[in-house]
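What follows is part of the complex, with its chains left where they were.
Note that the chains take the letters A and B in the order they are written out, and that residue 1 is the start of every chain.
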Amino acid sequence: MREAISRSKRLDGRDLDEMRTLEIELGIIGKADGSSRVRLGNSEVVAGVKVETGEPFEGLENKGALILSAEVLPTASPYVEPGPPDEETIELARVVDRGVRESEMVDLGKLALIPGKVVYVIFVDCSIINYDGNLFDASSYAVVSALMSSKLPVFEVQEGEAVVNTGKKMDPPLTTIPVSITAVKIGDSVILDPTAEEEACMDARITITTNSEGKFAALQKGSTGSFTIDQIKKAAEIARIKGEEVRTKIKELTSNGH
Amino acid sequence: MVQTRSLIDEHGRRTDGRTMDELRNVKIQVGIVKNADGSAYIEFGKNRIIAAVYGPREVHPKHLAQPDRCVLRCRYHMSPFSTDTRKNPAPSRREVEISKVMREALEPSLMLEDYPRAAIDVFVEVLQADGGSRCAGITAASVALADAGINMRDIVPACAAGKVDGKIVLDINDVEDKEGSADMPLAYMPHLERVTLLQLDGILNQEEFNECLDKALQGCKMIYEIQRRALIQKYFGDEQELKEES
């Protein structure tokens, strides 16, 4: 494969900078306040949004809380062991979280109820059903589209500081659409949206998230190889351009029926 | 269980419009998890469940291998967003128990002696939970085992019956489970005519007990037909199915 890639060929016929087909299905989990099933090639992720009330995080007393988790289900590949999240899954969840959080996609400042005491708590959980590479982007797109399609319960503060669910629903206060683009280096080539096979022989990985204005919001270099400064600057530029393409696609796929 | 409102109306219709002997909508798709050796996706009422099978394969750690048979392992797990209130992702005692009875419900259907020293893993993920998720999970898992090409003595459909407003009804949904007075999930091998899972929560007299058992049995036979069609659909396509039906 390394040899093929050095000649700008990929096993599935894609160009080096070509993403796989992205499919998004919304609302598949009726019990969730928002949900999405994303297929990026053969990688498949279901994300669900659940909204409750709870205490704010320390130091962020006037903001709603956003809590993101991921589980790579043992259905996803023969190599997954059921159990608490391992190092890689923790990194995955934290990188996806960082894209959402640092881009300030959700305006958490609008989700406090009683500052310092009670705020909206938004759980976004990802279940990875099938693994065929690039879980960073697949999970990120699932989370972003689940949030975009979500309807939050409207809570109200009553006298005596009781917080009640009014039964009404509202759109979440969203400000931007963060899109992550993951590239991996194999030999001297840098390719986008790697499959499981490609990840198995990658030297290094880089995931770059941009917001709707094309600004960078988060970045994570991963794996045990290294990049030159130029490779990184180039990857950033590609992430900006490809990110905009994916953003357009996500908008299109999530606007059906909205 | 608390009885707070009428769950069956004057026309014998239940809260979701079903008659007493009617199943919820059940849809099974075979082979939807690309990497698995076998898989199935089931919609059973509002249940949304994926079952994936890996194996027969090597056992890790090795000392768990059996010299004369295959080890069957089973995990029933609920995604955090599957329930009304967010579920903690760590396995609950309930999930541990269901994983056990699910394994015991599937094991009699498998020719485990054909795969000595190996293991088969069945992973059941509940993406959305409604009443009867364990029955739906067993139903999907049995189809996934068939899809994986495991040697089987029979398919295992599962279905509950229960008591609601004093009447024995088929296929308890979420509301009926919470507000009804009894729930009896059953798994049954239709050709071998054997019960592989049976549980009961709630009060039944002897007569109701037998009626409930018989009704759940009928449900299993109906589920079995749906399992069979889903497998035919996968392996022979729509055409074959039409021919067969004609």
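In this text, a residue touches a chain if its C-beta (ideal position, glycine included) is under 8 Å from a C-beta of that chain, and two chains touch if they have at least 3 such contacts.
Bear in mind that the values here come from a model prediction, so they are computed numbers and not experimental data.
Colleague: In terms of the labels given, what is the subunit stoichiometry of the entire assembly described by this structure file?
Modeller: The structure file's complex resolves to the formula A x3, B x3.
Note that only the chains that are shown with their structure count from here on.
Colleague: Counting in whole Å, what is the centre-to-centre distance of subunit A and subunit B, each centre being its mean C-alpha position?
Modeller: 32
Colleague: For a test of understanding, state which residues of subunit B touch subunit A in their complex under the given definition.
Modeller: Within the complex, subunit B touches subunit A at residues 33-36, 39, 46, 48, 50, 52, 54, 57, 75, 77, 79-86, 89-90, 121, 123, 125, 127-129.
Colleague: Could you please specify the touching residues of subunit A with respect to subunit B in the complex?
Modeller: 28-32, 35, 42, 44, 46-50, 52, 69, 71, 73-78, 82, 84, 123, 125, 127, 129-132
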